[in-house]
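Omission of a single protein chain aside, the complex is shown with its protein chains in their original locations.
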Amino acid sequence: MQEFYINSLIDSLPFFFKGWFITLELSGISLITSTIGGLILGVLKYLRIPIIKYIVAGYVDLIRGTPFLVQIFIIFFILPEWNINLEAFASAVLALTIYGIAYICEIVYSALETISKGQVEAATSSGLNLFQTLRYVILPQAYRPILPPLVGQYVLMVKDTAIVSVIGLTDITRVGWLTVQRIPDGILVFGLVGIFYFVTCYPMILLANHLERKFTIQSSSL
Amino acid sequence: MIKFDNVNKWFGSHHVLKDIDLEVPEGKVAVICGPSGSGKSTLIRCINRLEKIQSGEIFVDGTAVHGKNKLTELRAEIGFVFQQFNLYPHMSVIDNITLAPTKVKKMDMNQAKELARELLVKVGIEEKAHAYPVQLSGGQQQRVAIARGLAMNPKIMLFDEPTSALDPEMINEVLEVMVKLAKDGMTMVVVTHEMGFAKEVGDSIVFMDDGAIVERNSPATFFTNPEHDRTRQFLNKILP
Partner (left out) sequence: MLENFNFRIIIEYFPLFMQGLWGTVSLSFFSLIGALLIGLIVCVARVSRVKIFSIPAIIFTEAVRSTPLLMQLFFLYFGLPSLGVRLGEVETGIIALSVNSGAYIAEIIRAGVMSVSQGQIEAATSSGLNFIQRLRYIVMPQAIGVTIPALLGQMIVLVKDSALLALISVLEITRAAQLLASERFMPAEGFFTAALMYLFLYYILKWISSYWQKRLIYTQA
């Protein structure tokens, strides 16, 4: 029986790879969109613009305070009621982006906070405008505290793409779910799914650890 | 009491202790000095096996330290005072002192507290029994650390630069406690550059350089008429 399962699992491998590509595609696109959004929002929060500050804080709490599963259900089931019709993939990217931004914005904001206010004052009093100050003085210093937790956040997001399988996207987790109906050996099927996630996420975890070591050692020797 | 027998130690390929032979008889005080990186800390840390050695042997009270498996009793006989005090910040002064006696020696708590109070009197800060380490000055913390070391009723006390982390005005209060201990007949090994202390209670002064013992002499000879040029150069640098 076990051998039969393994053989039919090997036959389904192309199916698994397809699912994996969906996972990668989904992750890749959402990582880019949410990084851009997170950077912008993080900087806005850092600049302490009165109204925006509260809007950003409320948005962040809303996203961090509710499960991603509930968010994706809301986007998938409720947008159509408001006559916004997105297909599953677009809904998934939208959900992941809205979700990712909330976390990345906090990472960016707390990294910016570590840079002393004196830097901003020095730059603006030497005549740089706000944009130039950010571009040449603040962001180049901020990438060190940003990068390690950002890569860590990417790992979380790649893993959270698994949840979009509930709206019918055939990512690697849904491939596992479909396969286990035919090959009823959960250890085997989801063990295989796990391997796909592992080879995707583990290098990123190692990278995050590496960046953390590199940047903390460098900054302490300054 | 303590005997180094041809001890060698490496950190990786770095040879940090070279053919060390040294004896400290019971009730005597050995003072170790030498430039930074010469291996003083490593040498003293080998005595209670905070560091392992690769060849030779160290005997404490006749027992081979590095050949032995059961370290607990041996360590209980040796008090160790660190440069950075290393008090436990989550415990009050009295809890710092009673921890090892009650947990290692299974001493009764009341008895341990009694002992702790006596020791605090001895180091001159009985009023701080219930303070926490952060509430104490450096000198007070180091005196608590000494009391903590004494609480196990050790036969030997080891000190690794006990006054180097202190502000100048606090150095004397710690040295006074150490002088008293020495005069009471404690066997001590002290890494320090406080030459006044060395002259007053040192029975022998050991000068280390680059992992080896360069010179070992009585204070009288060591300070007035050292045998080696290297010792002389070093003394010129540190003596006022």
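Here the chain labels run A and B in written order, and each chain numbers its own residues starting at 1.
We adopt the following convention: a contact is a pair of C-beta atoms (placed from the backbone, for glycine too) under 8 Å apart; a residue touches a chain by one contact, two chains touch by 3 or more.
The structure displayed is predicted, hence computed values, not measured ones.
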Quick one: which of A:I10, A:L69, A:A90 or A:A122 touches the chain that's been left out? A:L69
Suppose we count only contacts with the excluded chain; which residues of chain B make the list? 48, 50, 71-73, 75-76, 78-80, 82, 84, 86-90, 99-100, 103-104, 134, 145, 148-149, 151-152
Even though one chain is not shown, chain A touches it at residues 61-62, 64-71, 73-74, 77-78, 81-82, 155, 159-163, 165-166, 173, 176-177, 180, 184-191, 193-194, 197-198, 200-202, 205
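By our rule, only the chains that are shown with their structure count from here on.
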Between chain A and chain B, tell me the centre distance in angstrom, where each centre is the average of that chain's C-alpha atoms. 53
